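Written out below as structure tokens is the structure these notes cover.
A single protein chain has been omitted from the complex, and every remaining protein chain is retained in its original position.
A and B label the chains in the order they appear, each numbered from 1.
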Amino acid sequence: MPGSAAPLLQVAALSKAFGGLLAVDDLSFTIDPGEVLGLLGPNGSGKTTTFGLVAGALRPDRGDILFAGRPVTRWPASRRAAVGIARTFQLIRVFLSLTALENVLVACLYGRGRARSPARARADACALLEQVGMAHKRDARARDLTLGERRRLEIARALATRPRLLLLDEPVAGLTATEVDAAVALFRGIRAEGVAIALVEHNVRAVRALCDRVVVLHAGRKIAQGTPEDVFAHAAVVAAYLGRR
Amino acid sequence: MTVRGAVPLGALSAACGVAAAVLLPVLTTNQALLSWAFLVLLYTALAQSWNLLGGFGGQVNLGHAAFFGLGALATRMLWLGGAPVILALAAGTGAATAAGIVIGAPSLRLRGPYFAIGTLAIAEILRITTGNVLPDVSSLPAGDLARYALAPRYYLAVFAAVTITSAAWWLARSRFGHGLAAVREDEAAAEAIGVGAFRHKLGAFALSSGFAGMTGGIFAYYHVSFYPAFVFSPVWTFDPLVIVYLGGVGTVWGPLAGAAFFVVLQEVLSLQVGEPHLLVFGLLFLVVVIAAPGGLVEALRALCRPGARRPAEVGSPPPA
Partner (left out) sequence: MTVLWQNVVFGALIGGLYGLAAVGLSLVFGVLNMLNVAHGELLMLGGYAAFWLFTLFGVDPFVSILPSAAALFVVGLVLYRVLFERLASAPGETKLKNSILIGFGVSLVLQTLALIAWTADERAVTTAAAGAVLPLGGAVVPVVRLGALIVAFLALGGLHLFLRRARFGRAIRATADDPGAASLVGIPVGTVFAVAFGLGSALAGVAGALVSTTDAVSPAIGLSWTLKALIVVVLGGVGHVFGTFVAGVLLGVAESVSGFFLGNAYREVMGLVLFLVVLSVRPQGLFARE
């Protein structure tokens, strides 16, 4: 699949420093439409920062981001969401005093699918809650939900924007084995609808089950890329994870 | 399945309330009752205008008096200058809206506590400057005084209270209102789903300040004589803030409930104990902020439907 069409996302020579610390250093990669790309690396290697740069929450110091052929490097996050870049946060950020339904509803009204009627948006939001297995919690306030439920709610909210690219930052961290399996099935379903996914995940099982390709970061730099099998066999990756580099 | 008829019931009682308010001057000639009702409506309008930004948008504006004062000053000058009061009022509202956009754009970019303090500073600048430039008391000319009638003032207050409450009702349901609620909860997450945080806050700021100006204009039309600096006094920020929290911050009906409570209690207390009614309001305010963040509206709801889950309504949750 990779290479069959123009890439959906093109990241070129991206750099971002916090004070003196280079969090992302001259990073380039692409994601094709419908592809699942894994973003791996030890703690502090710049994965979340990369997501922030792609989603528009952070401004890069250097480099370019092209989405569907358009340069979006200077766009604010809201505008990127409106053309189809959605994300979840490593530290879950749901709208705590809104209900589960309202959390998803507002994303249906904005995002890429915006101009629909409120009634239609409500129906869509209900369907999405159903899809992530949260229909029974529709009217519960987000602050009353468990961690696992909040995570699913956040995914439903991201899907409600009708994304073409979904950035998932450690979406199964802290979940039980059964919950992980359910999440993997959910992501497969999302992918089957043609949504490209970038996945940051330490759970090797989930990465193997989902990713077409992985990119490995270390100290903000790309040190390896390829299929999950190739990369996990790559000595440098193992070394990076063991911190011996 | 929601209860059918629940919405018509709400709409029905709202319509009855408006009808009663409109008919009041016809039904009674009791001027004391009428001025009391006028005050409730004026405070409802002012508190609701603060609530649009502070409650629904979560931005604590401590400079609301600036816009109340601008609307009042512009309306008063034009009206006493000979313009029809409706035109003067429209101009006052417009001036306050424009000022809201001009002042809101830079101040909404301030982080943390600086928005609250910055707006407070702006209101104080306007108050002191107005006091210096216009030191003389503004009084109605004798002719106007002779013709003075409460009824037209009262109807304008009904209009303002209904209009601004409708705006809140719209905010609780519309796309813009949903977006604003998302921004209030978490700006970064709101941006990530396509809600432009700054645009929403600025829109709410413009609405809020424009309506504050409208209320100020009605006050200027109502009041016989006052010092121009008085309409910029911090009480025009602090009273609506207390009323909104007492009634229920971020709710459609909280400002009305709070204003009625505020005016009644003020009357009763000043008859019974004199000045210190502010002490009672201050203590009640603290209790609400600390222990009962839903205010009166939430308390009433809990009474009416014990044990029932609240229906989903944007903006109804207090910022904890």
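Details
Assume a residue touches a chain if its C-beta (ideal position, glycine included) is under 8 Å from a C-beta of that chain, and two chains touch if they have at least 3 such contacts.
The structure displayed is predicted, hence computed values, not measured ones.
Shown chains touched by the undisplayed chain in the intact complex: B. In the complete complex, the residue from B:Leu33, B:Ile128, B:Ala151 or B:Val224 that touches the missing chain is B:Ile128. Among the residues B:Val26, B:Ile290 or B:Cys304, only B:Ile290 touches the chain that is left out of the figure. Where subunit B meets the omitted chain, the residues involved are 58, 60, 62, 106, 110-114, 116-118, 120-122, 124-125, 128-129, 131-132, 234, 238, 241-242, 245, 275-276, 278-279, 281-283, 285-286, 289-290, 319-320.
Just so we're on the same page, only the chains that are shown with their structure count from here on.
Across the complex, subunit B meets subunit A through its residues 173-175, 178-179, 181-182, 185-186, 188-197, 309, 311-312, 314, 317-320. Those residues of subunit A whose C-beta lies close enough to touch subunit B in the complex are 55-57, 76-79, 81-82, 86-87, 89, 93-99, 101-102, 105-107, 109-112, 114, 118, 139, 141, 143, 157-158, 160-161.
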